[in-house]
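One structure, pasted below without further comment.
Just one protein chain is left out here, and the rest sit where they should.
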């Protein structure tokens, strides 16, 4: 590998923009060498914006490019598997967005290819790399709250995504709750055994037409007896709401939202504070940078990424269990949906 | 009725003390005329403390006392029904602690006696009378959060009660979560249709020996589609934790705990704020006073109490559904447990 | 003294109402026996409201009344001295509103009469009896912040009082800042040696016409080297603002305002909390009750009140120094204005 690690960025959409900003601009020693998108203008536009010389429309071309050290998979979920397999076969390290894929057999096949090829695989669960969440995990591990008895994770998007996006998102459990599924495993260092999920279409009834929900609440029981509550909404008018509360035998830790400014206003009608940082691009900007930095560090120093293929698979498994639970209105054990 | 309303207080234990303090001392126009307890010393001790002249060991004697206008039922749950029936037959108004009783047929029989007698019946769900919760209900009704989509109720006791008490408490769902069951109905002005409850013995495994839990999480679906999360713990080392969050199409409202003082300390290790008001006697002192005031007002002016027999029955029904759900690990519809 | 201590309330205006509510209604063992006001209707109106049988228009009559144990002086400042002297001569204990008086020789003469008569004298500096301030004083005394180096006291009224009131108020330093002057002495257990005051008429220029200010900032140096900042405004549109910060070698303690409810709202434009409790009648309701309780306790048990004649005189002295400082735009030492 050259002095500077070169990333081939596949997918120049919203999340691709997030990662080029984080890795190309903010992580020393890393740069994007090629921007690739099926829509050529998207690739050239984004490349121009960041001063990247090469663009491509075919991910195979990028995987084959000898100047590229690693592939960042930022495409729609359905193409993840073939890109991962291709990258692995060309010996490129892989940084992959969530969800890994929607089918467990596909995931297992792709992860087998990755394993065989010996490349490094990192699943980009950015919530893990948020400084507050990282500290929370450390505190739990250090026993600050004693034995964890209950965890509560709130994840609410600021506004409803377009229905066209939602239809292909894999459903709310695999699209947004998946972050919280992973985060609970990360924080507790424990595995879930059963999930109960309840979903409603309170934001837009049209979402029901493709079997999805916009408002969900879940309870998972983890193997060590910790109960975990998750709630997600596709629309919180007051902004992107991301909070965790961890409760245990020795106390409680809560993370709070991060607001736009540190100003408090007092007026005739009371006190006012600004809204939360608007959406993931702002709220998790430090997390994306840290995620990129850790990926680069793992590649350069042969370390195992903190979130890998197994983590990606487990989160999908939880999502599939949640989906089944909501559909059948009963708690579902993870092994029920674990098809190998 | 004499100018001043006279209460016959049945039960001189912890909750009896709370109500004599609230009604006798703090509500103008109300006083306790007799203190009654099976243990004579408890009755005389409490009566002496508040300067009440009469005491009794038999509740029947109190119900028969012509100087008594109303009975406050503050005994153990198992005696509620017979005291209610007796009081109603003597034409005394009734102020009754939660839970009404543990058996629906008993409840229905007693409420029928109450109805027939024409006395007024108030179920003492103190959380309703907390100024913050009252305001929250008004705000929800006024549309401040738009359509309510999710509600979250946290209720955690500061420390584990003695096992002897817990054994006779009716179980966590009917002992502590019952407040939150009632509160959700009150806040939403809607009825639950189904409940899923998950319980663990994370605080003390001995609790499992009598089929109870110390750590519970629940999801209820209400008829209008609102999802309600409840969590209760028998022990929160940082103190009595009572919070509600109501989320809807136009925003969110949260109630916060009330701390011991308005002081914030800054030291080498950061910022420090004092603990929550210690337990219900402190936290809900205003609520108990308001509850007493409203009961007196209803009696004097022939108004219907905001929390009556039906509310008492519905909360027990929710508790029974939760108990069955936890035992069978499946969501339970309210009609499944509604034996008439 | 009869079993129940009987107060003769002189002055049925705003502050008289506050004290009858606190003492007559909320302090056990104390009741107002006579309400007196120069305007007969004010006396009879207030008496009727609280069920007090006797009224008077002459304070001398009240002082002479053998059924009265103590006098609460709630009149305009200019009449304080003659009422105090009269009450003392009739052997009545005295509870007196701030400021004691505007002239030091008058104060000294009245306090001499009090001393000679042997009655108990309490100056009603209610801020001392606020639970937060009491705790703050205890914490400072206990060394929680180490050596106190700087103290900051903010006192802002919610809205401008009528000019007619302001003209007779003795000026902002003796009317409102006087609370903060006393509070700083109380918190620090130390005496000021010099004060610099700067005043502006930013709220209403008309206030300048009678030589007063509506916006003031001061710095006092206390004998132990602590610097104390005070600021007062006659109008804070967001409500009654009462905060203290005490900074020392080991840290800092701040008191916060007390808000109307414990609710936090989240809407499109951010977070919202309700205003401060509106004015002193709400904000210091606990303090007034405690103040009344302590006065009764001192009378009944022959204890010395925590705020007495010397405290009343010192606060006036600070006010006079501040007034001179603002007028001459230079720091003024207390002995410069201490005419005996």
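A, B and C label the chains in the order they appear, each numbered from 1.
Definition applied: a residue touches a chain if its C-beta (ideal position, glycine included) is under 8 Å from a C-beta of that chain, and two chains touch if they have at least 3 such contacts.
None of these values were measured; they are calculated from a predicted model.
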Problem - Displayed chains contacted by the hidden chain, counting the whole assembly - result: A, B, C
Practice task
Return the single residue from A:135, A:223 or A:303 that touches the missing chain.
Solution key: A:135
Practice task
Consider the whole complex, including the chain that is not shown, and state which of C:170, C:251 or C:319 touches that chain.
Solution key: C:251
Fill in the blank from the handout: The one of B:13, B:45 or B:274 in touch with the missing chain is B:274
Practice task
Identify the residue among C:152, C:271 or C:284 that touches the chain left out of the display.
Solution key: C:152
Exercise for the section: Tell me where the left-out chain touches chain B, residue by residue. Expected result: 236-239, 259-260, 266-275
Problem - Absent-chain interface as seen on chain C, which is shown - result: 147, 149-150, 152, 156, 196, 198, 200, 202-203, 215-219, 221, 225-227, 229, 231, 233, 235-238, 241, 247, 249-252, 329-331
Problem - Hidden partner interface residues of chain A, rising order - result: 25, 131-132, 135-136, 139, 144, 250-258, 261-268
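The rule is simple: only the chains that are shown with their structure count from here on.
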Fill in the blank from the handout: Note: chain B sits from chain A at a C-alpha centroid distance in Å of 42
Handout entry: Centre distance in Å when chain B and chain C are each reduced to the mean of their C-alpha atoms
Key = 41
Fill in the blank from the handout: Residues in chain C with touches to at least two other chains are numbered 266-268
